[in-house]
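Every protein chain of the complex appears in place save one, which is left out.
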Amino acid sequence: MTTVISEKTDHFLSQLSIPENSFQLAAAERALQLDFPTTRDEYWKYTRLSKISKGAFTDSFEQKEKLDIEDQLVSNEFIVIENGIVREDISQYQKDYKIEISDASSPKTLKVNSSDIFSTINRAAAIHNVKITIGANKVIDTPLQIVYLNHSDRIISNTQLEINAEKSSKSTIVITNIGNEGKESFNNHVMTVDVAENAHLTINKIQAGNPSNYNISTEEIEQDQNSTFKINTVTLKGALVRNNINIAVNGQNCETHMNGAIVTKEKQHIDNHTFVDHKVSNCFSNENYKYVLEGKATGVFNGRVVVRQDAQVINAYQNNGNILLSDHASINSKPELEIYADDVKCSHGSTTGQLDENAIFYLQARGIAKENAKKLLVAAFIGEVIEEIEHEGTISLIHRLFKEVHNWDF
Amino acid sequence: MGKTLLDIKNLHAEIEDEGKAILKGLNLKVNAGEVHAIMGPNGAGKSTLASVVAGKDGYEVTEGAIEMEGKDLLDLDPDERAKEGLFLAFQYPVEIPGVSNINFLRTSLNEIKEYRKEEPISAKDFMALVREKSALVELDAKLASRSVNEGFSGGEKKRNEIFQMAMLEPKVAILDETDSGLDIDALRIVAAGVNKLKNENNAVILITHYQRLLDYIVPDFVHVLADGKIVKTGDKSLALELEEKGYDWLTDVKTL
Partner (left out) sequence: MSGYTEEELKEELKDQEYKFGFTTDIESEKIPAGLSEEVVRMISAKKNEPEWLLEYRLNALRVWMEMTEPEWAHVKYEKPDFQNISYFSAPKKQYESWEDVDPEMKATMDKLGISLDEQKKLTGVAVDFVMDSVSVATSFKEKLSELGIIFSSFSEAVQNHPELVRKYLGTVVPTQDNFYAALNSAVFSDGSFCYIPKGVKCPMELSTYFRINESGTGQFERTLVVADEGSYVSYLEGCTAPMRDENQLHAAVVELIALDNAEIKYSTVQNWFPGDKDGKGGIFNFVTKRGMCHTNSKISWTQVETGSAVTWKYPSCILKGDNSIGEFYSVAVTNNYQQADTGTKMIHLGKNTKSTVISKGISAGQSQNSYRGLIQIAKKAENARNFTQCDSLLMTDRCGAHTFPYIECANNSAKLEHEATTSKIGEDQIFYCQQRGLSEEKAIGLIVNGYVKEVLNKLPMEFAVEAQKLLAISLENSVG
């Protein structure tokens, strides 16, 4: 068999040191045959990857002995991952969460994205695999925080998270990527999540790293019956951020929630792709993504819901609201429904517009300066997403980041 | 005493998928010219009774019979039951976007007429009838040309139900919680409409939770439905007694 090797991928991989085990070497071989998607590919229609595909990223760096993470923490349980390498020496977690750190020679097999170039590079080049288990019946109030840091320029971080929320457990994971160091770095995250029967799991992601950074997150979630899964994504910065969330709802009576608040400016590009696959009956899913775009920012929302044949009594909702604050901002919205069963209630809405002039005037008439009136309205617009986070420490961190990035008070 | 219009005999019914028995041997005989009130605590099976008699999907009759003038209704589709002269005023009338009340009712009326081997009604006569009957419940004629129940207030929906009853002239009308959600003026209008419509040849069954409606539509019989059966029957004074004492004394007696 002759195989065609992609030159770009070859160049990309040649910068990296692939760990010498059979799984990762095989992954590298597979990656060589894959090409970076172009805008001709339906699901990459609005996102140009040339800055990543042409970029020369390195995975070698010198560890810093001390890392200043104090002001990034929202919990006293946390794992620090520096440029893709777990820093057990500064991490801190007790026994509620079972944490296993291993090499990346046998990660969980991906079901949806197994032939995707980014996840394949991740499989080939990752150093560590972090497995988090929330034991059966454990109800944990304190969230576990994953602190991602890049402190070198042009570094690539291939990270692997595997989360197992066992039967009837209840917990929250917070993932932050908010350090401002390390220019033009590329975070290539892969996360797999299993939410077992009757378990409740919430994941809060905060993306506000260096504005020149690239971030591709590939996330595969599987839900068993009676489980509830919620993922909230807040994005404030990033040259190119792409979140691929794939949720397979395998058991009945599940609830699935996806929320996003994206507030960016400058020439940033934020792309959220979600895919909920309703394979069985009697489930509910709800999705709400709000974008506020300033400067030359572009937003992409592509929400896809599939209801399989015989998956009856499904209620699925998608909402995407967009506010363009500047002349040069743009948004591409693509909410998709693919329905193969009949006893369903599915709907989606997408609105794009500006802040309501009447509302601004009303607030002004009550003595609020125009700029503040606008901020107030933006806060109200994304407020319903922030509320979903439900963890005070995380919410105050988000408010602080809003102040830092946009000089906005909430 | 008028002839028997509706005869419910030892009716047992359950929710189809759950197999949960709701009606457990209910007997009710309704003669022409009579007004019956069925009262009872929440969950007694009042609305189930209305749905089962009208033939709604999702219920299984496991035993007993429902006869209309001697004809078995159980094998009939809901529309055939309606054609036989059964009318249900819904507790929650559904909205049907894009279908005008007028078109809906004319189709309905002509189907019923055809079933009775009568001539269809002409457009002119139909409109005259609409005007006449909508006045009966003080329903704005404009509502008649709107989509069925769409954007109607709660009171308008209920008046629309009675308006339809007036148009279709059923033999037996079951009013399922028609008084719920109505203010006193609307209640008076609805009741006046029903009073004008009842005569020696038809019968009305009022399903209600409150005695209030019975001040306006005076029943000949009051039945108490509890745990799927009629546990007590009396005249209108029973309703007042229930208002005063609640239902517990009846259900307690039953368990003794």
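So that you can tell them apart, the chains are marked A and B in the order they are listed, and the count of residues begins at 1 in each.
Throughout what follows, a contact is a pair of C-beta atoms (placed from the backbone, for glycine too) under 8 Å apart; a residue touches a chain by one contact, two chains touch by 3 or more.
The shown structure was predicted, so the numbers you read here are calculated from the model rather than taken from an experiment.
Of A:V112, A:C346 or A:I395, it is A:C346 that touches the chain left out of the display.
From the options A:S114, A:Q309 or A:Q364, the residue with contact to the chain not on display is A:Q309. The chain not displayed touches chain A at residues 42, 46, 309-310, 312, 322, 324-327, 329-354. For chain B, the residues touching the absent chain in the complete assembly are 54-57, 77-79, 81-83, 87-88, 90, 93-94, 96-100, 102-112, 114-115, 120, 147, 164, 168.
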